[in-house]
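Heads up: the structure comes next, in C-alpha cells.
With one protein chain removed, the remaining protein chains of the complex are shown where they sit.
On to chain A.
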Amino acid sequence: MELVTPEIGLVFWTTVSFLILFFLLAKFAWKPIMKAIDERERSIEDALLKADAAKEEMSRLTNENEALLKQARAERDQILAEARKLKEQIVAEARTTAQTEGARMLELARIEINNQKALALTDVKNQVAALSLEIAEKVLRKEFEDGSKQDALVADLLKEVKLK
C-alpha cells in the first residue's frame, strides 16, 4: 500500500521542479527550437515552390521561344514567297515589254522594207521604161534610115485611118 500512496514531499518537489523545468524549457528551448524548425521548413517549402515556378517559367520561355521561332520562320517563308512572286512578275513584265518592242521593231522594219521595195521597183520601172524607149528609138532609127520604109509605114498608117 505504501507503494501506491503518493508522498506529499515528492508531490511538492515534483510539482515545483516540473513547473520550473517547463517554464525554462518553454521560454529558452522550445520556443527558439520550434521557431527555427518551422522557419527552416518554411524556407525549404519556399525553395521548392520557387524551383517549381522557375521550371514553369523555363517551360514558358521555351514555348515562347518556339512560338517566336515559328513566327519568324513563317515570316521568312512569306517574304521569300513574296520575293519569288515579285521576281516572276518582273520577269513576265520584261518579257511582255520585250515582245511588244520586238513586234514594233519588226513592223517598222517591214514598213521600211516595203517602202524601199516600192522605191526600188519604181526606180527599176523608170529605168526599164527609159531603156525601152532608148531601144525603141534605136530600132526605129534603124528601121527608118531608108525613106521607102518610112513612106510604106506612113501609107500603112494612112490606110488604117481610112478604114476607120
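By our rule, contacts are C-beta pairs under 8 Å (C-beta built on N, C-alpha and C of every residue); 3 or more make two chains touch, one makes a residue touch a chain; residues count from 1.
Assume contacts and distances are computed from a predicted model.
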Protein name (UniProt record) of the chain left out of view, among "TatD DNase family protein", "BMP family ABC transporter substrate-binding protein", "sn-glycerol-3-phosphate transport system permease protein UgpE" or "ATP synthase subunit a": "ATP synthase subunit a"
Given A:39, A:75, A:88 or A:146, the one touching the chain that is not displayed: A:39
Chain not shown, touching residues in chain A: 2-15, 17-18, 20-22, 24-26, 28-34, 36-37, 39-40, 43
